[in-house]
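Of the protein chains in this complex, all but one are displayed in their positions.
Labels run A, B and C following the written order; every chain starts at residue 1.
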Amino acid sequence: MGNSFGHLFRITTFGESHGGGVGVVIDGCPPRLEISPEEIQFELDRRRPGQSKITTPRKETDTCEIISGVFQGQTLGTPITILVRNQDTRPQDYDDMVQKYRPSHADATYDAKYGIRNYQGGGRSSARETIGRVAAGAIAKKILHQVAGVEILGYVQRIQHLQAEIDPNHVTLEQIESNIVRCPDAAMAAQMLTLVEQVRDEGDSIGGVVECVARQVPKGLGSPVFDKLEADLAKGVMSLPASKGFELGSGFGGTLLKGSEHNDEFYIDDRGETRTRTNRSGGTQGGISNGENIVIRVAFKPTATIRKEQRTVTNTGEETLLSAKGRHDPCVLPRAVPMVEAMVALVLCDHLLRHQGQCRLF
Amino acid sequence: MGNSFGHLFRITTFGESHGGGVGVVIDGCPPRLEISPEEIQFELDRRRPGQSKITTPRKETDTCEIISGVFQGQTLGTPITILVRNQDTRPQDYDDMVQKYRPSHADATYDAKYGIRNYQGGGRSSARETIGRVAAGAIAKKILHQVAGVEILGYVQRIQHLQAEIDPNHVTLEQIESNIVRCPDAAMAAQMLTLVEQVRDEGDSIGGVVECVARQVPKGLGSPVFDKLEADLAKGVMSLPASKGFELGSGFGGTLLKGSEHNDEFYIDDRGETRTRTNRSGGTQGGISNGENIVIRVAFKPTATIRKEQRTVTNTGEETLLSAKGRHDPCVLPRAVPMVEAMVALVLCDHLLRHQGQCRLF
Amino acid sequence: MGNSFGHLFRITTFGESHGGGVGVVIDGCPPRLEISPEEIQFELDRRRPGQSKITTPRKETDTCEIISGVFQGQTLGTPITILVRNQDTRPQDYDDMVQKYRPSHADATYDAKYGIRNYQGGGRSSARETIGRVAAGAIAKKILHQVAGVEILGYVQRIQHLQAEIDPNHVTLEQIESNIVRCPDAAMAAQMLTLVEQVRDEGDSIGGVVECVARQVPKGLGSPVFDKLEADLAKGVMSLPASKGFELGSGFGGTLLKGSEHNDEFYIDDRGETRTRTNRSGGTQGGISNGENIVIRVAFKPTATIRKEQRTVTNTGEETLLSAKGRHDPCVLPRAVPMVEAMVALVLCDHLLRHQGQCRLF
Partner (left out) sequence: MGNSFGHLFRITTFGESHGGGVGVVIDGCPPRLEISPEEIQFELDRRRPGQSKITTPRKETDTCEIISGVFQGQTLGTPITILVRNQDTRPQDYDDMVQKYRPSHADATYDAKYGIRNYQGGGRSSARETIGRVAAGAIAKKILHQVAGVEILGYVQRIQHLQAEIDPNHVTLEQIESNIVRCPDAAMAAQMLTLVEQVRDEGDSIGGVVECVARQVPKGLGSPVFDKLEADLAKGVMSLPASKGFELGSGFGGTLLKGSEHNDEFYIDDRGETRTRTNRSGGTQGGISNGENIVIRVAFKPTATIRKEQRTVTNTGEETLLSAKGRHDPCVLPRAVPMVEAMVALVLCDHLLRHQGQCRLF
């Protein structure tokens, strides 16, 4: 149950850090969508480790294989399974982990819940699990783009105290991919890079904020009450490893304004469309998309695995010390960008199909 | 689909602001729980309008009736239906609404999605829909308390710029209910009251932040990946009207720390339990509860309905002006407290039953 | 969980035999469908007890009230709640039931599962629960008829050994409703009536078979694998009280034929449509509707409650005797007809919305 996401466009991910492989089964993809392994691989390459000097050096090609659901380059409407084999596994790096709990990791809670855990590389809590999400997100993005011209772009807005200046209404993919930090503010990106390298050399880690904008979203997506668009977006991104906060539009900052200052007044634009003069709403009202850009932000904590020594306990109840030896990210933010985009795409795609089914029948 | 929440402990709410009534059907409540209308009424009374000079003057008793699922004071294990009739409806207050869209409200998006809306009092987007949630939350709270001694307390932490000092590990219900603002910091509560009255007299509105703590939560609740406890908590509270942000533990603030500063080190306490020295995690790790207090925060925007004049459009595409005449809240925060508690209770209760079903079989 | 049915068009029923009332919440109904209490009442009247000399004499008007989701005669797209109050409750008839288990009833199993049961009138296992289904079925039927001209007709095909001759391709509602047995074969209906009255006077009961045809069903409904149309139809009707068997098309009888005798050959009709010369398939192939009439049959056992004395046990483990005193049906078949139609309508309507959502996007 907890390994599936979505209703009409539903994905189920599988796999651990060390084991046969990871992947996803997508149920409900509309038929006759043209899709190729290359399109999926593009997104997986943005996510994978070892891609730059500031991310974990684990070497995986993350090459995907489409096992089912696609025939002669088109989706069949049947489940699409995408598999990625694990390659660069180093179980010996985790010998310490058999017993010791890494602070702020899932080791202790998995033991508490299941009475058993795959201690190699974090098992199911590993970020490798996100491979399935990003693969499915590639397909969701394509559907959204093909049906409505939707564009989803994520980028690093802040790393620790270094905050960038970015306009979500005009940022482009080229600006985002122009540096390994994935921050479209080039000057700030350089400072961020320096900071991350410094922290990496200290054997420590830092966190930050990813912002994501979805443009050209059709009006009417979202189901009021429990499946408000922002409720599902929040669930989607808060299910990513290391996430600690979510905001839509004006977010926490908007709580400092009065209603007269915060409301988005309506007007009619040149084409006769109902628009809002401002967009503190962040693209949804009453939980339903209103046609304006959807803007969200996700806070990611500093990675829990650091090389510095920490006090901890073993699974037999003894206090001890731990210095992690494995390969880890000093800062997950650049790799988190495609993950956040994928979750946004999955939510919007699911709601697109649901809206089509419930409200476009008569 | 969008009107149900939860899996094993599943609720479906129904009803609009103006119509026969509102309520909830609870499916999956364990049998033989003692429950009375009075226990549910207690929570509904905390939520309802007209309870103080700083909330909307709409007069509703919100008296609940248990229609099914309870027999001789005990739950049967069959669906429990709770109904509350609408009383103080003033459809005439909304004559303007037939045509005009209230800025930052759901009027325009409901029309875009459904092609029809009940313009009286906000229809399904009205806060009256939360009655069903709070009623169900009362039952969820009782189950959690009976099974594990769980205690769930929400309170107003901030109204606009006025921030209170509160220790979530020790705050009590008496402190929270000691004033109509529901802020346990008495000195700050007085300032908040003055500010809200001032804003109400201006015909404007303000927002703020509700914090909620769940104590004595058993370890092991939450399902890694998509149903991480914080993902479901985020979805639950972000589905409340007027919510704009969510945080767990250190939240957005924690992103300013390094990993060595942010990690919660483990230790063994007097009773041999694995504990954390700090709790920036906020009570979950890897999406599963670790036994520490779960602490979340929800940002609520200033209420959209204000008496000041605003520029807007009609549903026939003409620009116009609007001054709301209905009865509205200048600040929703005090009434949002029981709503946030209810969503937290519903999530924890659902996960309690799921954990019992999947992991306590052998 | 077990009290909801459907995915996009989802219903949740509530209520017991003796208690505040029974009803249903419908989530996902498309907006702007014209619906009135009278249309729903029509179907409820076909279902209710005390309508003829051969059904139970319990006097209920089963008057429905629409509590939410409909505004000025049109559906809003928000949940529709329909409530029916219980009137003719005679708790004293069940004094024996506090302790004694009625053979082939749910008394013993409810105690085993829940440790508690509402012994009045069968509690949740009562046929009164089907009121919610039939009310929702009325709306589902209307959607199907409006979108595709679908017609759903059920009738009594057999009572004990008395089998009628009926052509599902041409049977009409007038023929079915022309007698209180609901058997369109008038000669056989008369014999059936005599048999039922005789069995009623003996204090015994008999069962039989209801057949149901759905005509003008569009091609493409059903989801291969687990949600094959016949799989959902089977689940729907086998969830009705007293059901013991299900058949689609040629059913059990078709297993006596060879493939060359059983296959439905294709041909092209006058309008260029792909048709089948025969219809042993029963309207679906590979679990998906093919445009031919969908024909199913449901077996109903003889009602468990009889006036004859039976040997049984008490809930304290003692053997005893039981003579039921309540008001009961000697034969449920005529009242089962609208129930079967309702389940067929709910399944087809849900699949219509799902097909619209997944396959009609591009």
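Here is the rule we go by: a residue touches a chain if its C-beta (ideal position, glycine included) is under 8 Å from a C-beta of that chain, and two chains touch if they have at least 3 such contacts.
Keep in mind that what you see is a predicted model, and the values were worked out from it rather than measured.
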item	value
Among the chains presented, those that the missing one touches	A, B, C
For subunit B, residues in touch with the removed chain	7-8, 28, 30-33, 77-78, 143, 146-147, 224, 352-354, 356-362
Residues in subunit C touching the chain absent from view	1-5, 7, 13, 101, 103-110, 112-115, 124-125, 129, 158, 160-161, 199, 204-209, 219-228, 230-236, 238-239, 243-252, 254-268, 272, 274, 276-277, 280-282, 284-291, 299-306, 308, 310-313, 317-319, 354-355, 359
Interface with the undisplayed chain - residues on subunit A	1-4, 7-8, 10, 12-16, 19-23, 25, 27-28, 31-32, 65-69, 71, 74-81, 83, 113-118, 123-124
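Everything that follows uses one rule, which is that only the chains that are shown with their structure count from here on.
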item	value
Interface residue identity across copies subunit A, subunit B - same or different by half	same
Centroid distance [mean C-alpha coordinates] between subunit C and subunit A, Å	45
Euclidean distance of C-alpha centroids - subunit B vs subunit C, Å	39
Residue list for subunit A, restricted to those that touch at least two other chains	7, 224, 354, 359
